[in-house]
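Only a single protein chain was left out; the remaining protein chains are all shown in position.
Entry: chain A
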Amino acid sequence: MSVTHVTQGVEHPVAVVRLEGIEKSFFGVQVLRGVNLSLRAGEVHALVGENGAGKSTLLKVLAGVHRPDSGRIVVRDEEVSFAAPRDAQAAGIAIIHQEFTLLEHRTVAENVFLGREPVRRGQVDRRALETETRRLLDWLGEDGIEPGTEVARLSVARKQVVEIVKALSADARVLAMDEPTAALADNEVELLYGLVRRLRDRGIAILYVSHRMREVFDLSSRITVLKDGALVTCAPTADLDADQVVRHMVGRPLEALYPERASRPGAVRIALRGAGNERVRNLTFDVRAGEVVGLAGLQGSGRSAIARAIWGVEPFTTGTVELDGVPTRVTGPRTAVRKGIGYVTEDRKGEGLALRQSVRDNTLLVRRAACRGAVARQTADLTRLLGEVGVIARGPHQEVRYLSGGNQQKVVLGKWLAVRPRVLIVDEPTRGVDVGAKQALYRLLRDLADDGMAILMVSSELPELIGMSDRILVMHEGALAGELPAGADEEAVMGLATGHGAVA
């Protein structure tokens, strides 16, 4: 059992909803461990935690999607049990998801009262429909939206308003908002702030799920931090600062997350000389044995395009690639694999794993696919491979879809280790992986580099890129914008990535 020090604030008498001692596990993996959460009328309560900390599961318990294995849900001092989302709605709890549930080609009013339209003489009473919608919009202070407008013509921010009005029209007293700013443009965020504050002032209890510290501190009056499915702390926002919250989320000082860097890179493993194709141009760089080279850049800057080109999915059309000093033409994944290049793709479920197959079959996949004869049939080292990457599974025959993100990613790495590539490209290696597994993956990548592998790491998480890389290459609009040494700061990387010139 992990240690949880709960600094519960003084319990306010008007908690609209209380979750007490919620436990939930899936396929034998405990996702929530005795979590308490109370929501009061007229407060914005922030729920934060790393990916995989259990935020979304807790939200689904609150919404009646999942039934807790144990624990109580108390609505206005009355214990309830939700068999379906309908029951949670009836109790006045509404979830505003990142994806909207609106019918694009119907009007605002029709969407708000979908399935609950006021009826007069057997027909939908359109006038009542629009009047009632307008009343709700006015109440919220959103008079810029017309009830008769087709939803498809509204901006994302306004669709969000409609979604909220829809919940309010069903008498919601509790709104849980899951990463509400994820889909919004920067100038729309301020509008959302205003809306959240007005909802709060009108006595709605708001659970605000986000990992953006700025929003959490701008809006909330209390913060609950989850880590590994357990409650770490719940305290008034005024008593916390952002550093403390991050420390609670991560549970350890961040520096320890990244292993020591290598001191002595070896010979050049892979060298690009003026390489380019439709998406990237004129690339010249080396990656040496023992090095982890970070590849930074904004989305669409060509980071992943380099990876895919080296690997022959969309090959380079100009320039040359040398592997261990030998000019090499890679025409497809099969040649890439046989030349000793491995590629951990960004899309783990779509491109990395056959989810219904076992840990064993996935680990042996590359070897079986690309090798021949006795090598392809070799299985004796399976246990050693799985041990090396540290996969935690019920056994080699468990289907990988039942593993956590971190363990799935370890299987992907194991699959490549089975053929011992000379160059390993990893694209967003820790996406959707919890902190513990992240640390293990970093350690593993560093160990592989120390063993003489050349590692090219693509990542959009700057702390990870900076923490892991011996050098950082920064891409901007399909070309190399510059190279930074180990430990460069985030501003320097972003400066190059956004085209604001090189650092001084």
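Note that in this section a residue touches a chain if its C-beta (ideal position, glycine included) is under 8 Å from a C-beta of that chain, and two chains touch if they have at least 3 such contacts; residues count from 1.
By definition in this document, contacts and distances are computed from a predicted model.
Chemist: From the names "Thiol reductant ABC exporter subunit CydD", "Autoinducer 2 import system permease protein LsrD", "Carbon monoxide dehydrogenase" or "RNA polymerase sigma-70 factor, ECF subfamily", which one matches the UniProt record for the unseen chain?
Modeler: Per the UniProt record, the undisplayed chain of the complex is "Autoinducer 2 import system permease protein LsrD".
Chemist: Of the residues A:25, A:131, A:149 or A:221, I need the one that contacts the missing chain.
Modeler: Missing-chain contact among the listed residues: A:25.
Chemist: Can you say which of A:20, A:324 or A:361 touches the chain missing from this structure?
Modeler: Of all options in A:20, A:324 or A:361, contact with the hidden chain holds for A:361.
Chemist: Among A:370, A:479 or A:494, exactly one should touch the missing chain; which is it?
Modeler: Spelled out, the listed residue whose C-beta touches the missing chain is A:370.
Chemist: So which of A:158, A:269 or A:415 would be touching the chain we can't see?
Modeler: For the chain that is not drawn, the touching residue is A:415.
Chemist: If the missing chain were put back, which residues of chain A would it touch?
Modeler: That gives, for chain A, the contact residues 23, 25, 28, 69-70, 313, 333-334, 336-338, 343, 345, 350-357, 361-362, 364-370, 376-377, 394-395, 397, 399, 415.
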